[in-house]
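Omission of a single protein chain aside, the complex is shown with its protein chains in their original locations.
After this line comes chain A, so read on.
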């Protein structure tokens, strides 16, 4: 990480600020490997090699988008046992969405590894109209909400439950 995270960034994983490839957790007894998009598939290839060499039990899902990966993970985790690990490769936006599904299914952060290919796009949830925006934005950028048109601050808080950033009207107290 180039610069330490400001103290109020506690809910933003380091990997949602800068791309990173985490290593396979060989303590796992079985693994779900989910790759999202072509870049994700390329990043996951190293994991699949490492797991293949170790003779691990692996379920691999090559997914077109995050929604497909979430569906695949929910199916996997429905009958997964403790000892299972989840590895997600793709954009930070996709990894956050898949992590949210993992958290909802009772997975802990220690059981999840990511390979993040880009952090350019983020999901931003509008607290005013509840629309979820998908946009190229940095943390603390502003953007126009696609749902209500308000100018939203991309606040450095990520929901573990949805994977979206908190967005709220930045100029609420400014002159109309």
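Following the convention adopted for this analysis, a contact is a pair of C-beta atoms (placed from the backbone, for glycine too) under 8 Å apart; a residue touches a chain by one contact, two chains touch by 3 or more; residues count from 1.
The rule is short, and it goes like this: contacts and distances are computed from a predicted model.
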Undepicted complex member, UniProt protein name, chosen from "Probable glycine dehydrogenase (decarboxylating) subunit 1", "Metal ABC transporter permease", "cytochrome-c oxidase" or "Oxidoreductase": "Oxidoreductase"
Residue, one of A:6, A:38 or A:83, that touches the chain absent here: A:83
Absent-chain interface as seen on chain A, which is shown: 27-30, 77, 79-85, 105-108, 110-111
